[in-house]
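Every protein chain but one is kept in place in this view of the complex.
What follows is chain A.
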C-alpha cells in the first residue's frame, strides 16, 4: 500500500477486497434465489439494503414468515457495529460538506472500513473523499454485480464453496488484522495482541450464550472497553 490518496491508488488498494465481496454476494444470490425469491427481488435486496451478511439473516427470517418489526430489529442489531465504524470514520470528514460524509457513510462496509483504517497507517493519518468514495463505489458495484451473477447462474453453478471463495473474506480479515498490528504506531503492539486474544476468548464465550445476531456488537463493545481499561492500567 502506498501513501497516495488518488483515485488510481484507491483502485489498486481495493482490488484484494473484491474477492471477498464476490464470494459472499454470489453465495447470497445463489441462496436467496434457491429459497424462492425472484431474480429481480434478490438483486434489489443487494442494491437497497446493502448489508453484507445481514442479508442472509433477512432472507431466512422472511422465509420463516417472521414479523416485519423483528426482521428489522435483527438487521439493526447485526449491523449496529456500523454506528461504531461510522463514528470512527466521521471525524476524518468533519471539514468536508455533509453530503460527502453521508455518501461515505451510506456505502461504508466492514471491508471498506478495515481497509481505510489500514490505509491511514501509510498516509500519516490523512484521509480524503476521493480515495474513500472510490473504494466504496468499487465495493458496492462488485456486491450488486456478484449478487446478480449468483442469482442468475444459481441453477448452473453448484456451490461457490467448492472454489474456496467463501474463505476470501476471512483471509482478508486475517491479512488486514496482521497488517494493522504491524503498521499501526498509535497503539502499543503488545496491547494490540492482548486485545486480539481477549476478543477471541470473548467471541468463543459469547457464541455460547448470545443469539448470533448479537455476538459481533457485544464482543466489540466489551473488547474496546477492556482494551481501554488495560491501556490505562498497564500501558
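Heads up, the rule we're going with is that a residue touches a chain if its C-beta (ideal position, glycine included) is under 8 Å from a C-beta of that chain, and two chains touch if they have at least 3 such contacts; residues count from 1.
In this text, contacts and distances are computed from a predicted model.
Q: Report the protein name recorded by UniProt for the chain absent from the figure; options are "ATP synthase epsilon chain", "Branched-chain amino acid ABC transporter", "NADH:ubiquinone oxidoreductase subunit E" or "HTH-type transcriptional repressor YvoA".
A: For the chain not displayed, UniProt's protein name is "Branched-chain amino acid ABC transporter".
Q: Could you tell which one of A:137, A:152 or A:179 touches the chain left off the display?
A: Only one of A:137, A:152 or A:179 touches the chain omitted from view, namely A:179.
Q: At which residues does chain A meet the chain that is not included here?
A: Interface residues of chain A facing the absent chain: 1, 15-17, 19-20, 41, 44-45, 48-51, 54, 58, 62, 68-69, 71-73, 75-76, 79-91, 93-94, 98, 101-102, 104-106, 108, 110, 113-115, 117, 161-182, 184, 186-187, 192, 195-196, 199-200, 202-204, 207-208, 212, 215-216, 219-220, 223-225, 227-228, 231.
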